[in-house]
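Shown here: the complex without one of its protein chains, the others still in place.
Chain lettering (A, B and C) follows the sequence in which the chains are written, and residue indices restart at 1 in each chain.
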Amino acid sequence: MSGAVTNIRSGARREWVINLVLLAGLGLVPLWAWFADAPFTITLATRAAILALAGTGLNIALGMGGLVSFGHAVFFGIGGYAMGILASHAQNYDPLVQWPVVIEGTQFMPVIWIVAILAGAVAALVIGALSLRTSGVYFIMITLAFGQMFYYFAISWPAYGGEDGLAIYVRNGFPGLNTLDPIQYFALCFAVLLVVLFFNARLIRSPFGLALNAARQSTQRVEAVGMDPFRLRLAAFVLSGAITALAGALFADLNRFASPAMFSWQLSGEIMVFVILGGVARLCGPLAGAVVFVMLEHFLGGLSEYWHIFLGLLLLLVVLLAKGGLIGLLSGRGAAHG
Amino acid sequence: MRMKSLALAAALSLSVTLPAAAEPVKVGMITTLSGGGAGLGIDVRDGFMLAVKNSGNTDLELVVEDDQQKPDIAVQLADKMIQSEKVDILTGIIWSNLAMAVVPAATAQGKFYLSPNAGPSALAGKGCHENYFNVAWQNDNLHEAAGAYANDAGFKNSFILAPNYPAGKDALTGYKRFYKGDVAGEIYTQLGQNDYAAEIAQIRASGADSVFFFLPGGMGIAFMKQYAASGVGMPLIGPAFSFDQGILQAVGEAALGVKNTSQWNKDIDNPANKAFVESFQAEYGRLPSLYASQGFDTANLILSAMGKASVGDADAFRAALEEADFDSVRGSFKFASNHHPVQDIYVREVIKEGDVFTNKIIGTALKDHADAYAAECKL
Amino acid sequence: MSPILFIEQLLNGLQFGIMLFLMASGLTLVFGVMGLINLAHGSLFMIGAFAAAAVAGWSGSFLLGLAAALAAAAAAGVIIETVVIRRLYNRDHLDQVLATFALILILSEGTRWLFGSFPLYLERPSWLAGPVTLPGGIEYSSYRLALIVVGLAIAAGLFFLVTHTRLGDRIRAGESDREMIAALGVDISKLYTIVFALGAALAGLAGALVGAIQSVQVGMGEPVLILAFVVIVIGGIGSIKGALIGALLVGLTDTLGRFLLPILFGTVMDPASATAVGSALASMAIYMLMALVLLIRPQGLFGGAP
Partner (left out) sequence: MADQHTLLPVLEARSITRTFAALKANEDVSIDLKQGEIHAVIGPNGAGKSTLIQQICGTLAPDSGEVFLAGENITPLKAHQRARRGLARTFQVSALAMEDTVLENAVLGALGAQSGAGVSVMGMFSSALGNRALRDAAMEALLRVGLRDKAQVRTAQLSHGERRQLELAVALTLKPKAFVMDEPMAGLGASGSKAMTEFLDRLRREAPILLVEHDMDAVFALADRISVLVYGRIIATGTVDEIRADAGVREAYLGEDA
């Protein structure tokens, strides 16, 4: 029995080493690219960092809570539009709300982030409160359907560009930084990712994390100790939606553009792919998954128009053969749960 | 994201007629090569490459990438083309929403953007830019021509429909701008909708004498097939997009006889067009489409400017582009002050040549037509 | 709005609903018997349409095309089941979602690789090309009418299959107790393959039937798949009756919503914005319906405990 304990420990230690290597790699490659004057590499790294953030958000619901949400693009899109709407009003000097109080738009990132987080949380609260009345396959289908509802709404609602999306011509500002400089924007996104990962690491060890984790494994167990599994899951879903919305705001700022495509079910699928590819319920699983996905997209896409076939095959192999995802494979720690 | 560098064989330089440019030009093409909309991007790319090949000019280097019809990918590719590939000119985007995502940022960074397809009104009016040129049309143009044609054909009561998204709204606005009769009904359908039974029932009940529709891609195929099956016999009018060479075969008999408006057709009688149609068929083994013609013209515009000025001298190069001194396959072609085309727009009819469905020009809807937004442009 | 128009719209909603039923019944069977959520069901719909278009184009016969659609989708179902799906029965839903999502990527791009990027041509047969006049002077597309009839016949056949045949007994047994039917000596892996192929064939048939009046193109399956999910959520998972009722509800809500909402808004605002707002809301109508059902009966109208 003690042998098994040591195994868990050494696997955990190795996972930490892998996490540090991953984070260092994601931090250092853009730095190298900066010296080597390869700004596009920095853009790719920024994309990876932001997608990793979105995946980290989903991982709270999916990995810790066992909630297979196939509609997380909703929150990603809401974050994107929070940025787009605020910035476009600021850009056009057109107040967001005229009455009862005048609320101006803003191009100040911290405010945009807060609004994105709140909007994502509120949407997650409503969708979660409805969807969590069910579980299992129902939950998957319902979240997918809600995602589709938002997608169609975004396309057909004329006020903010409809299918054309919302273009912001200048990236929003952050005090003390020139956000248009790729390396500085990368640093900002990377810092946000680190903060969220730190928060996430704390969350996993917190009483809430412990309870949520137990609720995933046995609903009866948390009920029997007097906790409401519905509330635990709803809280996880809201947190998860809020973080994914923050990622959406950063993503829209990276592209200086918010579009209904951010709501699409394919994007929900892709966010899920980051999480699974890297390893469910692992702190840096989404990070590993996002980095690999962006690299695949870039290099495989360069090889063949039909690169989705290879992506599909790879995904199939990971699901069928490597249950713990890439990090599980590397750390020799099988599945994170189950 | 297929990358295709075009290094052309020296043997082709036999046919060089243009004066050698002072310096090579690198063109980045971002277009849709995978997914449902891939056919359009492939045609633009093929048309463009054909023009370069026919010219024999080896100073134009082309980099092609697939945007997957996703705005965020398009933006990312534009960054890559500008930052890593250091291209001088961007082109290739098919869809308005992708163009809106890419063009403003690209032109703001001092790059030229030549649109081979999308022409959103925002970029033609207030949002116009000295480095943005549209070689195809402003989005409203073909719809306006359809409205004009409806007047000529004596239609007094049109039923109009388009998907509920910005280009769809532009389409109905464009039609109504020129159409003088009554509107029997106006419907916005869902984007990507594939069943039009409900709309056709309303058309049947409306008592209209004609139907104008703008439903690009698979939506148009579905609509026309279902319309033909419904027995509602009123004449259809639409812009060229639903009647293009690539898509027409999938519509089949249902499209026969339908009138549509286009700035190009393969039977326009001029030497440049003849050469284009013949060489396209020889090169790719299929009839060229509208999109191929637009890609072809875009490349020729660039080549003509390269012969006059160095791309390093932005002002001179821009002036050379403005002259539009190339043999367009459409015949007469010039730019308005907002860098959008002034051109004839024709009425075509869908016919069957042997086994192949295609179009034949039956008249001109609008002569030397420019767009409605030029006045708002401060160029 | 004349009564004739309203009845015609009801027929349209009915026809749309019945096509959704063909998709949803396969999904719900597969879920009921194997406990599997299959996102690639939409790809089978697409495969059916492409097979029908290819064979009908080659042979000139629509019926041959339909047969090809059934055969191709069933064959694809068997292959997919034995190669991939079989390994997923004991996995959690997450793995199933991911693996079948991967299948969508492979099948969609594979189809595009085989058939190219342009839509394919598939036309309804000449003997169903025109309209027919129904009692009351309603002129209606004969093909759509045929779709309603064929769809209802298949629904009836499916009910008969499930309630009156040995295969049906096994399917029902599989839904209630998986170990039980294995203990009874039924070859469970064969049963699973048959059920999966049956679901695939229904999807393929739907694809071919719909493909004749829509456009046969890559990616045509996913929007229908998501609608089928909505149908199942409303009807209750595993219930064929629920799938039928859910499909009809969704079909009618969608068609009537698209038709009535703009008219409704037209009474209070100008026509252009009424159509814009009305159709924006119409596109969300079925999801509202779903949310409503969830509030009242989370397990769906005909579902057991969730």
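Basically, a residue touches a chain if its C-beta (ideal position, glycine included) is under 8 Å from a C-beta of that chain, and two chains touch if they have at least 3 such contacts.
Keep in mind it's a predicted model, so treat the numbers as computed, not measured.
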By the document's own contact criterion, which visible chains does the hidden chain reach in the full complex? A
Residue of A:122, A:203, A:300 or A:329 in touch with the missing chain, whole complex considered: A:203
Give the residue, chosen from A:222, A:277 or A:290, that touches the chain omitted from the document. A:222
For review purposes, identify every residue of chain A that touches the missing chain, sorted by number. 1, 4-5, 8, 202-203, 205-211, 213-214, 217-218, 220-229, 231-232, 235, 239, 336-338
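We adopt the following convention: only the chains that are shown with their structure count from here on.
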Pair exhibiting more inter-chain C-beta contacts, A-B or A-C: A-C
Rounded to a whole Å, what is the gap between the Cα centroids of chain A and chain B? 37
Two-or-more-chain contact residues of chain C, please, as numbers and ranges. 109, 112, 276, 279-280, 283
Shared-contact residues (touching 2 or more other chains) in chain B: 34, 38, 164, 169, 188, 190
Using the touch definition from the top, list the residues of chain C that touch chain A in their complex. 31, 37, 84, 87, 91-95, 97-99, 101-106, 108-110, 112-113, 222, 226, 229-230, 232-233, 237, 276, 279-280, 283-284, 287, 290-291, 294-295, 298-300, 306
Going by the contact rule set out above, which residues of chain A touch chain C in the complex? 62, 68, 70, 130-131, 133-138, 140-142, 144-146, 148-149, 152-153, 155-158, 265, 269, 272-273, 276, 280, 306-309, 311-313, 315-316, 319-320, 323, 338
Within the complex, which stretch of chain C touches chain B? 1-2, 4-5, 8-9, 12-13, 15-16, 109, 112, 116-121, 123-124, 128-131, 139, 141-144, 210, 212-220, 223, 255, 258-259, 262, 271-272, 275-276, 279-280, 282-283
